[in-house]
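Shown here: the complex without one of its protein chains, the others still in place.
Then we have chain A:
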Amino acid sequence: MSGGVDSAVAAARAVEAGHDVVGVHLALSRMPGTLRTGSRGCCTIEDSMDAQRAANVIGIPYYVWDFSERFKLDVVDDFIAEYSAGRTPNPCMRCNERIKFAALLEKALSLGFDAVCTGHYATILTDADGNRELHRSAAWAKDQSYVLGVLTTEQLAHAMFPLGATPSKAEVRAEAAARGLAVAAKPDSHDICFISDGDTRGWLSDHVEHAPGSIVDRDGAVVGSHDGAVGFTVGQRRGLALGVPDAGGRPRFVLEVRPRTNEVVVGPREALALARISGERFSWAGLPPADPTTPFRCEVQIRAHADPVPAEAFVHTEGGRSELVVVPDAPLIGVSPGQTAVVYVGTRVLGQCTIDRTVSAVPATVG
């Protein structure tokens, strides 16, 4: 229970469904702020107290479990390492993968619980043979199946998402109000919980060593300079301070971040188009396709709030290494290594990969 409205209503529904429920708030920082500020809604003492009040009203016991050490190692340090390597990580997915449905779930199972129940907007369906599948929520605008795409069959077996069938967040808020939960009108949290002011680049510049370097075009010609390559994201246009467009008069975008040489590569928008993305770190959320090496039709989503696009996917194995390959029907724009490509078949989340290789849709000579 984060202290927000979704997890509070999820807990209340789980109780009503007859489960024996205990509220757990995750302490993810050793130095939590006292009061909630801005858009965060999970990591302060005030949020913890909101969660406890909600648990009191629902009538369930409540505990704070401290996972701050694991959160630092698995989420915060990983976030820094990914950016340092020129990739763009999604810390919320990492938290689901390693904290909520790993460290927390393992502790809960050891202590005698059967499942972790959260306020995520996603649905778990069970097929005729009892296999569990992860699906989008009924509330498409709030659907959070993307950030759960990292869950494996084993993790899904112990997950519960009671809000998945609710058609809108407004209904959840109304239900919270009807239940007398004070968090009914609490603002949604967004942004990254451990970056308290929402300034990711500023935070990164405090946590990652950075030095001035060159901005180059795709032929390696120096076209500008920067204060540190870390924090640039593929597809970014603002903040380059190049002053002039390229020879063709076109604005230039970040195409690639090269931490090793401290270079930021820029080029025209069309050079962002990718014909193929792939990643060796992939997983299936439930049963995999019968033969994953045979290309199958799917949709791919590359950000939490991006539209899914039609694609073909398959597992490619070469030299003992396997990767999940996704070939979109139309080129994808602005995808950065480190992002997660979640593969859907209809509403079902089939699996995901963390993107580590991309193939441009446009020959390099264009830029």
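We take it that contacts are C-beta pairs under 8 Å (C-beta built on N, C-alpha and C of every residue); 3 or more make two chains touch, one makes a residue touch a chain; residues count from 1.
One rule holds in what follows: contacts and distances are computed from a predicted model.
**Student:** Between "Cytochrome-c oxidase", "Circularly permuted type 2 ATP-grasp protein", "Cysteine desulfurase" or "Dipeptide transport system permease protein", which matches the UniProt record of the unshown chain?
**Tutor:** Hidden chain identified via UniProt as "Cysteine desulfurase".
**Student:** Among A:D77, A:D114, A:D127 or A:E154, exactly one should touch the missing chain; which is it?
**Tutor:** A:E154
**Student:** Among the options A:A10, A:I60 or A:L105, which residue touches the chain absent from this view?
**Tutor:** Selected residue, touching the omitted chain: A:L105.
**Student:** Any idea which of A:S48, A:T118, A:T166 or A:S336 touches the chain not displayed?
**Tutor:** Missing-chain contact among the listed residues: A:S48.
**Student:** In the full complex, which residues of chain A touch the absent chain?
**Tutor:** 25, 27, 32, 45, 48-49, 52, 61-67, 69-70, 97-98, 101-103, 105-107, 110-112, 154-155
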